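Every protein chain but one is kept in place in this view of the complex.
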């Protein structure tokens, strides 16, 4: 416990019992001791997010995949594309189905047979954010107008839940979409679409329907930051421990053009004032820059490989 | 020379070069040596819970230890056998040992609960994520003999394995991965359990088969083995086998198992030294 070295409780119970015991028995007071010193138990500054890494393509059999780690929170997203017939109302758009799963492996709170309450809510928020942000142009998922379009199944698995799940899930979703490589398809004699494997591509016997346009153009990228508001303190990117101790969570989603895609706060102990909202948005803006840099780096690293 | 093997269940015919079949196991064993190590997560010093990423030809091993205050025994192991079998699996003994359910009778030894789950994208065609009951019980049987259950009476250890990508030979990977996770979590074991499967095609044998190979195999064999004690915890044999061939296959598998165990061990050691340094 590096950060606790600097803090010496002067009096009372805090001075008598062990740090770890104090942390378990009086979690809120333990955190308040830290916050007064403008530091968090994991030696982060209040407004600092944890180290974030993106690994692209961990699931080679999927069309696009990404493994995102924010601190200990680990999230794996994979996209599989399937050909479908578009609806008559919208003949030249594809569609995206988003699912978020929290298997029991991710957290002691989740028991097998009893799915996590938060999972469908996060899935809903994710699909709202992805669809409303205009990140994906659904027209790019069209193959033959009125006949065939791609159905993109985005499945996100939380492998380790340590707070800020939505942030990690959204980042993995955007990374997986950036990594998405649309497979070549061609029409066979029966007029059905079949995928063309890489080896036979050069043998010109079959003419792929979608020669160009193998990547999606991602116009704007939404990034999210969850903050905890506790009194006058704003803690960016909370761990699950912090989330359980303090219950005012604000999730700000901004896109790369600094527009607000979502500001989500549901209840919580502290009323949020406009000034605090503004502070959270400022933190989120900084985080957007950080994350877009990380995403850009991992994408360019992939191109080098 | 081309050797044709009919693919069962489909009208397609699949061509596998005979030479490749004969030497594939040898090729894999020879290349089970670490060629380079790198840290996958460039965390700073504060990030003590870093992960080690070991890149081996045909075998990727990733051990991530996430021992946090809430999870006194939590360990997490990510094991990937890329290229050879495109398979990624994750196991984590979690929350344990925890108190057994009240309804259960008192027992002097600990209980083991195993759950094997597949992700929706693990299979080539996207399906529903599902629990594999058969694999769950096989995993349970394979590990039961290796864990010193006497060390945690009245309590239960849950082991969750999540198959991220399945490309054949799933069960051995799940078992090895789970045993690594148990060791990582600090639960007492007699020895690490390493598991290897083998398929036979007529006269030829392939170690660590891919799902294409599994689809056209004549018989299969799986051994879970504790190398230091020279004990087999589970042995599964299906299909047509002659006694001589069983012996040969067993020798091959046991050899592969002890090599795999070395890799698992070095992986754990490296991770432990990472944590203490």
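A and B are the chain letters, set down in written order, and residue numbers restart from 1 in every chain.
Throughout what follows, a contact is a pair of C-beta atoms (placed from the backbone, for glycine too) under 8 Å apart; a residue touches a chain by one contact, two chains touch by 3 or more.
The rule we apply is simple: contacts and distances are computed from a predicted model.
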item: Among "DNA topoisomerase 2-associated protein PAT1", "LSM complex subunit LSM3", "LSM complex subunit LSm2" or "Exoribonuclease phosphorolytic domain-containing protein", the UniProt name of the subunit that does not appear here; value: "Exoribonuclease phosphorolytic domain-containing protein"
item: Neighbouring shown chains of the undisplayed chain, as defined at the top; value: A
item: Contact residue for the chain not shown (choose from A:60, A:146 or A:231); value: A:231
item: Which of A:37, A:82 or A:258 contacts the chain that the document leaves out; value: A:258
item: Hidden partner chain, touching residue among A:38, A:87 or A:132; value: A:132
item: Touch residues of chain A, complete complex, unshown partner; value: 109, 117-118, 120-121, 123-125, 128, 132-134, 231-232, 255, 258-278, 281
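Basically, only the chains that are shown with their structure count from here on.
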item: Rounded Å distance between chain A and chain B, as computed from the means of their C-alpha atoms; value: 29
item: Chain B-facing residues of chain A, complex; value: 2, 20, 23-24, 42-44, 51, 53, 55, 58-62, 65, 69, 71-72, 74, 76, 78, 80, 82, 99, 101, 103-105, 108, 112, 153, 155, 157, 159-160, 162, 240-241
item: Interfacial residue positions of chain B with respect to chain A in the complex; value: 40-44, 46-47, 49, 64, 66, 68-71, 74, 76, 78, 80, 82, 86, 88, 90-92, 94-95, 115, 117, 119-121, 124, 126, 129, 158, 160-162, 164-165, 167
